[in-house]
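As you look at this complex, bear in mind that one protein chain is not there, while each of the others sits in place.
Just so it is clear, A and B label the chains in written order, and each chain counts residues from 1 on its own.
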Amino acid sequence: MEKILEVKDLHVTFTTYGGTVQAVRGVDFHLNKGETLAIVGESGCGKSVTSNAIMRLIPSPPGKITAGKILFKGKDLAKESEKKMRQVRGVDISMIFQDPMTALNPTLTIGTQLIEGLKQHRKITDSEAKKRALEMMDLVGIPNPAERMKQYPHQFSGGMRQRIVIAIALICEPELLIADEPTTALDVTIQAQILELFEKIQDVTGVSIILITHDLGVVAKIADRIAVMYAGKIIETGTKREIFYEPQHPYTKGLLNSVPRLDTKGRLKPIDGTPPDLFSPPEGCPFTARCPFAMEVCNKVYPKSSNLSDSHSVDCWLQDERAKQLLATMVTN
Amino acid sequence: MLKYILKRLLIMVVTLWIIITLTFVLMVSVPGSPFNSEGNSNEIVQQNLAKHYNLDKPYHVQYLLYLKSIVTLDFGPSIKQPNQTVNDLLGRGFPISAELGIVTIIVAVISGITLGILAALRHNGVIDYLAMGIAVLGISIPNFIMATLLIDQLAVQREWFPVATWKSPMHMVLPVLALATGPMAIIARLTRSTMLEVLTQDYIKMARAKGLTPWKIIVKHALRNALMPVITIMGTLVAGIMTGSFVIEQIFAIPGMGKYFVESINHRDFPVIMGTTVFYSAFLIVMLFLVDIAYGILDPRIKVAKKEGE
Partner (left out) sequence: MKSNQNPQHITRENVPDEWFTWREKNVKELEMVSRPSLSYWKDAWRRLRKNYLAMAGLIFLILLIIMAIFGPIVSPYDANKQSLSEQYQPPSAEHWFGTDGAGRDVFTRTWHGARISLFVGFMAALIDVTIGIIWGGISGYKGGRTDNVMMRIIEILYGIPYLLVVILLLVVMGPSLTTIIIALTVTGWVGMARIVRGQVMQIKNYEYVLASKSFGTKTPRIIRKGLLPNTMGPIIVQMTLTVPSAIFAEAFLSFIGLGISSPNASWGVMANDSLGAILSGNWWTLFFPAFFISFTMFAFNVLGDGLQDALDPKLRK
């Protein structure tokens, strides 16, 4: 399969008054053409920073990509000039934001906001642009598009606004769509509709999607593969089936146990504690302090990646033979 | 929107009525005022006043007739300059004051907004600190001190500009500078802070994600929203410039309304004080009203919010 995006050893830091925050600490993942990758994690784990880094939308200063590669169709976006990046944004890669209530400019009409990206990147007449905008509004399911184009964001409901944001993102036919918590700010019923819309547009346009979320319910519905992120690192990655049915990392297991499921009995179990302070991230595995299976080694050295299949890999010392022996002794005792 | 305008209009009328009534009540109680003129010696003046203010009638009739004369824009005679009416003074002074005021507003708005935007775009940079330094100084130095400094440095010691009066564009430079510094500083600070806030908004990030050029993002998306609050304080700024002009016109010997007003205060020329106060108030209240309406037109959210809210 063709890899459309490959992120290698990405590091992002933020310099603040309190010190330097290592928000992303060596992230590797890739995205195949036409698939949906979900990046899952608690808030503050670096998933949004990662997605912004791909778009090179990290405010600088204070943010900075300190190392790593972002290969989009073989081209390293981490090294592109701002001017070149402007030709990537909206055209090759588009982005959808969490809160549709704030993502649209309250003082401009929907039509203006839809068309301006198109006018920026394509040599196109106003009537052609308008025609294309109407098509897009139709695609994302907005009734009376011609009339609605003249209206302002406050005249739309949250769900409708998110549809418009999606239409804006797709209007230049990008190959990659990054959706940062696209359903978090919406009602549950609206969430389902928006997720269906994602499936529909993927069918229609063949766009590849990176979905940033903390909501495993969303992931279960539309992701092909899942990357679990914790404290600035991807700790486990695999297909949806592998992550849901054979989770290896205690954190992934914890995440799954904190989500209501039909097939498990017993109580929901939240993960105790909070993620570590990324001003001074721990030397070892960042989950050590919260991990029910923590060993002395975990706090001292970061585990190496273990590949369980072509698609499934995990960073955890429990994969080490010695840990498996320790587990075995515990079971026999 | 229409309902909103009507409501604002009503409040405006009530405010004006309170001011007119206030001037009447206060003047009735002050010795030497037209309504209480034991202190006046000049016969002709006394007769003029008695005639204009109907002093032979009871207070409530005086009050009603006073209201009527103001509604018909007749502010009565002056005490200290017997041949002059307040209307004469306003007619002569207002065009000059208006000229000074308008030039000042234009200078203050343009320089303030520019300074504010530059500061916001170079947040925490040298330009930011410099612009905000200028702004804080501008707010802190009272305009009469600024005016004196300007005259001393640029007119007396260096003779670059004329010291006083109001004859040519060169004469305008110093008074406008002295008067515009304060409002400029306020606009600059406000523009900077709203601009900084707007720049962190999601829709700006969205505009960047669309691949728009920085110029387009600033002009089309950020500026418009950042300038909304500047419009809301325009009424207050006009009031500030107006009261500031009392002092500036005095210092620079500009024959505007402000100068007549301050002179009337010093001479206790009560009809002029009353007349100009009412005139100034009416002017300001109308300005505040216009600003409100302009804001309603420029911000699409207001219209609907008001419609639904009513």
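Everything below uses one rule, namely that a contact is a pair of C-beta atoms (placed from the backbone, for glycine too) under 8 Å apart; a residue touches a chain by one contact, two chains touch by 3 or more.
In this text the structure is predicted, and so the values were computed from the model without any measurement.
Novice: Of the residues listed, B:78, B:191, B:225 or B:277, which one is in contact with the missing chain?
Specialist: Of these options, the touching residue for the absent chain is B:277.
Novice: From the list B:5, B:22, B:103 or B:127, which touches the chain that is not on show?
Specialist: Answering carefully, the residue with contact to the hidden chain is B:22.
Novice: For the chain that's not shown, point to the residue among A:154, A:214 or A:290 touching it.
Specialist: Within the whole complex, the residue contacting the unshown chain is A:290.
Novice: Where does chain A touch the missing chain, residue by residue?
Specialist: Counting over the whole complex, chain A touches the hidden chain at residues 17, 272-274, 276-277, 283, 288-291, 293-304, 317, 320, 322-323, 325-326.
Novice: Could you list which residues of chain B touch the chain missing from the display?
Specialist: Residue positions of chain B that touch the missing chain: 11-12, 14-15, 18-19, 22-23, 26-27, 29-30, 136-137, 139-142, 144-145, 148, 151-152, 156, 239, 242-243, 246-247, 250-251, 262, 265-266, 268, 270, 273, 277, 280-281, 284-285, 288.
The rule we apply is simple: only the chains that are shown with their structure count from here on.
Novice: Could you pull out which chain B residues touch chain A in their complex?
Specialist: Chain B reaches chain A through residues 201-203, 205-213, 216, 220-221, 224-225, 228, 298-301, 304.
Novice: Please give the residue numbers of chain A that touch chain B in the complex, ascending.
Specialist: Residue positions touching the partner: 55, 57, 85-91, 94-95, 97-99, 102-108, 116-117, 120-121, 152, 154-155, 165, 168-169.
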